[in-house]
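Data block below; observations after.
A protein chain is absent from this complex, but the other protein chains hold their places.
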Amino acid sequence: MTDSAEPLVEIRNLSFARGDRMIFDGIDMDIQQGKVTAIMGPSGTGKTTLLRLIGGQIKPLTGTIKVDGIEVTELSRSALFQLRKRMGMLFQNGALLTDMNVYDNIAFPIREHTQLSEKVIRTLVTMKLQVVGLRGARELMPSELSGGMARRVAMARAIALDPMMMMYDEPFTGQDPISMGVLVRLIRELNDALGLTSIVVSHDIEEASSIADTIYLLSGGKVVAHGSADNLRESGSEWAKQFMNGLPDGPVPFHYPANDYAEDLLAGAKK
Amino acid sequence: MNTRKTEILVGLFIAAGLLALFMLAMKVSNLNVYNSDSGYEITANFDDISGLKIKSPVTMAGVRIGRVSDIQFDSETFEAVVKIRIESQYKTLPKDSSASIYTAGLLGEKYIGLEPGGDEENLQQNDKLKLTQSSLVLEKLISRFVDSFVDKSSDK
Partner (left out) sequence: MLDFIQQLGRSGFDFFQRLGRANILFAHILGGIPGMLVRIPLVIQQILSVGVLSLLIILVSGLFVGMVLGLQGYNTLVDFGAEESLGVMVALSLVRELGPVVSALLFAGRAGSALTAEIGLMKATEQLSAMEMMAIDPIRRVLTPRFLAGFISMPLLAAIFSAVGVLGGHFVGVGLLGVDEGAYWSQMQDSVDLYDDIYNGVIKSLVFGVVVTWIAVFEGYDAVPTSEGVSRATTRTVVHSSLAVLGLDFILTAIMF
């Protein structure tokens, strides 16, 4: 386990299709133990789908996904649930249970999975809340929280069972600079303090590259490039350069594929 | 919401529902009138019971003392065999009581009226009433009436 050369998540030749559209086409990926790995790419490249595949919520067309040496795609439902107790996942909008307050939301997985007394649960929940800095918001309902606070509560809930890894689905979208900064810091700190392995799915280059040890760039169903942030910026790949520097035109064209512009205008005039 | 309040409200709801069921059973239905386990059964054969049904009332002096519990047909005597369940508090009916089928009102329900006899002994479980009078069928009544007219006029 402590051998950092051994990846915690190992993805080999993964393919997945939704309808006729190939989302992934033979992807290989290694997520290193104890590191923060960012998975980046333009919208619609199936980054969220990848997290669901790792969590075993959907099954791939072909390929293998190993988490901590366990093959996710072949697990029975109960074995999958056992594995998921060791995974935490943060959904885009937090996905807090709307009929419970903050405290009960964080206590929820503990109450469901353990027989601990309310006294112990209170201590645990208070500790988790302190980590994300929301001990004072214990009694609030999810509808009373701002987007950033809801995500922090969801983070506290995700680490309630002390998982071995955390998956973050677009944690930075739609946040103001302050709460963005808070989230960035929290992801890094949680990873190092709790000895987690983190996977961050994002298209916010700046924030993601500031905390990620390794970055995977996805496009068109393939891994286009991977390496550290600096490596990617300097890399020869035109695509990586465009994405990392946020250029509007390049290998990914500004225009959606269409017929000739002049012809199109003329076609309208002819009618 | 507060758990205690929730539980109290739900408790009240379930109590109200059960109370409603209880009321339907006791006040609306015939549960308290007709209880098939109590009382004793006697039988009576009739030539004609047309209109009598299972659960039709059985009365004596106009008071309901039981109900018809079963109706069968005896294929040897061509009679209807009617089983009557008498409620348990009416234990002292004379053994030679007689049974007749009457109609409540002109078009109403048929019922069995019992008339007490003079016997010292009382009716027991599975006893049989010897004296019975069949139900009056309107058509038969009319045809008898017409026949008697025809007879009289032919005498002249």
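Think of it as A and B in the order they're written, each chain with its own count starting at 1.
The criterion applied here is as follows: a contact is a pair of C-beta atoms (placed from the backbone, for glycine too) under 8 Å apart; a residue touches a chain by one contact, two chains touch by 3 or more.
The structure displayed is predicted, hence computed values, not measured ones.
A.B. asks: Just one of A:Val72, A:Leu96 or A:Leu217 touches the chain that is missing; which is it?
C.D. replies: Of these options, the touching residue for the absent chain is A:Leu96.
A.B. asks: Looking at A:Arg12, A:Lys35, A:Lys66 or A:Lys85, which makes contact with the chain not pictured?
C.D. replies: A:Lys85
A.B. asks: Touching the hidden chain in the complete assembly: which of A:Gly26, A:Pro109, A:Gly147 or A:Gly220 does that?
C.D. replies: Checking the options A:Gly26, A:Pro109, A:Gly147 or A:Gly220, the one contacting the hidden chain is A:Pro109.
A.B. asks: For the chain that got dropped from the picture, name the residues of chain B it touches.
C.D. replies: The missing chain touches chain B at positions 1, 3, 6-7, 9-10, 12-14, 16-21, 23-25, 27-33, 55, 57.
A.B. asks: Considering the whole complex rather than only what is displayed, give the residues of chain A touching the chain that is not shown.
C.D. replies: Listed in rising order, the touching residues are 55, 57, 81-82, 84-85, 87-89, 91-93, 95-98, 108-109, 112-113, 154, 157, 161.
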